[in-house]
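The structure that follows is given in the form of structure tokens.
One protein chain is absent from this view; the other protein chains keep their places.
Each chain gets a letter, A, B and C, in the order it is written, and its residues are counted from 1.
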Amino acid sequence: MQLDLSLYGVRTDLAIEARELAARGGARTIPGVNENVEEADGITITRLSVTTAAGSQAIGRSLGNYVTLEVPGLRTGDTGLQQKVAEAFAREFEEFMARIGIGKDAPVLIVGLGNWNVTPDSLGPLVVENALITRQFYELVPDQVSPGYRNVSAIAPGVLGLTGIESSDIVQGIVERTKPAAVIAIDALASRSLERVNTTIQIADIGIHPGSGIGNKRRGLTKEVLGVPCIAIGVPTVCYASTIVNNVLEMMSSHFGGTGAPHTKRIMGLLNDISEQERLSLVKEVLEPLGHDLIVTPKEIDEFIEDIANVVASGLNAALHEAVDPGNVGAYTH
Amino acid sequence: MQLDLSLYGVRTDLAIEARELAARGGARTIPGVNENVEEADGITITRLSVTTAAGSQAIGRSLGNYVTLEVPGLRTGDTGLQQKVAEAFAREFEEFMARIGIGKDAPVLIVGLGNWNVTPDSLGPLVVENALITRQFYELVPDQVSPGYRNVSAIAPGVLGLTGIESSDIVQGIVERTKPAAVIAIDALASRSLERVNTTIQIADIGIHPGSGIGNKRRGLTKEVLGVPCIAIGVPTVCYASTIVNNVLEMMSSHFGGTGAPHTKRIMGLLNDISEQERLSLVKEVLEPLGHDLIVTPKEIDEFIEDIANVVASGLNAALHEAVDPGNVGAYTH
Amino acid sequence: MQLDLSLYGVRTDLAIEARELAARGGARTIPGVNENVEEADGITITRLSVTTAAGSQAIGRSLGNYVTLEVPGLRTGDTGLQQKVAEAFAREFEEFMARIGIGKDAPVLIVGLGNWNVTPDSLGPLVVENALITRQFYELVPDQVSPGYRNVSAIAPGVLGLTGIESSDIVQGIVERTKPAAVIAIDALASRSLERVNTTIQIADIGIHPGSGIGNKRRGLTKEVLGVPCIAIGVPTVCYASTIVNNVLEMMSSHFGGTGAPHTKRIMGLLNDISEQERLSLVKEVLEPLGHDLIVTPKEIDEFIEDIANVVASGLNAALHEAVDPGNVGAYTH
Partner (left out) sequence: MQLDLSLYGVRTDLAIEARELAARGGARTIPGVNENVEEADGITITRLSVTTAAGSQAIGRSLGNYVTLEVPGLRTGDTGLQQKVAEAFAREFEEFMARIGIGKDAPVLIVGLGNWNVTPDSLGPLVVENALITRQFYELVPDQVSPGYRNVSAIAPGVLGLTGIESSDIVQGIVERTKPAAVIAIDALASRSLERVNTTIQIADIGIHPGSGIGNKRRGLTKEVLGVPCIAIGVPTVCYASTIVNNVLEMMSSHFGGTGAPHTKRIMGLLNDISEQERLSLVKEVLEPLGHDLIVTPKEIDEFIEDIANVVASGLNAALHEAVDPGNVGAYTH
């Protein structure tokens, strides 16, 4: 019997985590979910497509394409590796746009979701600050724009608590007026494992859905709402304390499950045996004294966020503008 | 003969300065411009109405109402005085809204113009950060909003150079979706005198016009564009170096004009005598080596901006929400 | 049998946590450790004295006095409560100084330990920014200092990784030159429970010891090193992920220990039964993939740190300067 982690209030915004959870039952392949994994230079790239309703239901993710870059080494602050990740991200993002039919010259609007006053939620605004913006030149001096630069605009709409306005309302108004061919939304995510925090980048063509992300974004940024495709770029920057609890239970299960001393094997047998209701109430009991906001982030979040925002912005600049060389992607960020 | 300062590229966003310049010719009253001045507690309040086209032309300002608070003492960082100014501003702003017909319960949208990365241009975004925002409660839990709180939302749309999008495009989209009864736009201004920098607050019902303010806001935020009234709150945070030059020339004129030694009197007679063309080329010669950006701000701008943003936000919160007492206006800002 | 948590790498900088751990064996009182607890207005104040070597060994803390304020409600951002805590802290700190013989007019040096670039480690520098500093007036215009203001100086010496210099070397040099009667060192701490993070303030007269705190402070700030008493003010701003693991194990133990279903009771019996070596390796196995830096902090750390730094600075200003009234302690901070 596998642990049904959804009962523990496990939250994940990452498709690969949803897929892992689904695989707990033992299924190595899931019908309607295509997967391709590539590893090089310490970067694992997983390309995952959910192609059928059954596949969607199996992993609890919308139909669509998901590309994930996992780079455990990003935590070490290695600037050489950061550069490599920016380049790999640029390649993947360029291919991703081509695959979903966004042309090389199509104007795009970058939306940096999140709250700049809350460090782990500030990824989106930070990427916007470092994005290479050109739309004003296309508007004011169109004949002077150098070739190789796409028409790019950007906005960090803030969060509902600060503005009183849904991000989707702000973005819809801008899309109607400025007519981009696609929206690229950057958002900080929640992961179900501390290891993935600040080491993983996800690209998905499903937009931003109500309730995902760590901020207040009730209405979605989706093709249905906006009228144009919305590519979401997400980086997990926090995880729920409950997921650490779950990690421990899982570790205990795998650690003691097989080869342990006879009575520890028996413990785990029993642990797996207790009713899910009991397990749920256990986790609740642990978490309740701490209130509803039990979301944690590594102590070094300031530096991690700055580094990963630079990686994403550099990669995005290189992917969006032909004239920006993956070799000099850093030059346009602060 | 008075100096025709417009020839020196003098720029001012303040109606009282425009009125002063117009008064150089000696006119104590200007037809079509009503003026009322009140002084108490170190705060000079000037209420000025431009009521006819002739008045508008005479002072080079649009038809409309202008209230200015001048508080030279604000430079001393006196927190007691700041509190008094916030209260006076709250009173004036409340009256101003009543006079132009914005009801006590009318929803408003605050727009913080300017660039948060450029200290003297960050007034608008700072006021937005400290404004008491309630619209989300009206949207999500309307029956739970305490009486005395108006429906207030806010946005800091950024500047064209950072977003590629005109602020007016962003604001128009929001106004269409959220239907406020009025827009309140906060902006950093340029003054023609260093004394007024960070010591003066102007309220006007003429909106934000193309080319005014110190940032990039070509299209206006006016009733014509937005469909609802736009009240502009402005604080001069910079002045042009050219205005310092002009100040010197004027000072020389007044200093030596009357009672000086015989040959200094003759100097000034001659100075006034030289052709305006010569004077213009003089100022240009002084300024050209420095490029087009010759805008200066006091060294202590960081502290001044923080103080005045708190004054404006505190006053605004008290004026907009009946439940916020002018005596505790500070409680809602950081 | 109780869990011996030290085996799990549990770290705590709080005396009350050390005392709690020591009490696990069932001892309600510990010889050589005097304790007095007072609760009012949502603030629990624990005054703890370690008076004998035996007491010191029992709880693993130096001989000395420890006062702890626990205020779970601080997480709610209630400014009224913050004010109350600042006042309570001011009273306790004043008494604490009197008890260890620091006179009302004795000059003090405030040392804000930690790294201003790492939000959860920036408490010390933030308190220094908001402290009311007067030593320069005593030096330059001694006859003009108003009565009621103590001679106070302050330094945020940075961390070894940024300066290459031990904080203790910097502080010793300053103490030698400026001759304060006492040093007050502010530091961010690690707690063993998430609940205490940003809700607890500890005052202790034992100085700062090597290896305590969350930054790099190998050499201590103690009376032995400095030649004058050093009072440490600490606030836990992070906790180790391992302590969350431990919390879970404890919760499981207490939850299922007594009244659970028969087999869950058996689980816990067995859990308690497994060798400590097994438990240790379990925790290690959970933590190792994440590297050595597995320190977490709540997502809202930016706001929490700002709030608690204001509370500490306000309280400190009121405690140090007679002329600063506990009722207006906020007036001197930003």
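Basically, a contact is a pair of C-beta atoms (placed from the backbone, for glycine too) under 8 Å apart; a residue touches a chain by one contact, two chains touch by 3 or more.
These numbers come from a predicted model, not from an experiment.
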Return the single residue from C:Gly77, C:Gly173 or C:Gly227 that touches the missing chain.
C:Gly173
Where the complex has a chain not shown, which of C:Glu35, C:Glu129, C:Glu195 or C:Glu303 is the residue touching it?
C:Glu129
Give the residue, chosen from C:Ala23, C:Leu63, C:Ala106 or C:Leu160, that touches the chain omitted from the document.
C:Leu160
Given that one chain is not shown, which residue among B:Glu38, B:Asp105, B:Glu300 or B:Asp325 touches it?
B:Glu300
Across the whole complex, list the residues on chain C that are touched by the chain not included here.
117, 128-129, 133-136, 139, 152-158, 160-165, 169-170, 172-174, 176-178
Contact footprint on chain B, counting only the chain that is left out
75, 117-121, 194-195, 214, 238, 241, 244-245, 247-249, 251-252, 255-256, 260-261, 263-264, 266-267, 270-271, 273-274, 278, 281-282, 285-286, 289-291, 293-303
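One rule holds for everything that comes next: only the chains that are shown with their structure count from here on.
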For the two copies chain A and chain C, what rotation in degrees overlays their C-alpha atoms? Round to the nearest 5.
180
If you average the CA atoms of chain A and of chain C, how many Å lie between those two points?
36
Roughly how far is chain B from chain C, centre to centre by C-alpha average, rounded to an integer in Å?
47
Return the residues of chain B touching two or more other chains; collapse runs of consecutive numbers into ranges.
none
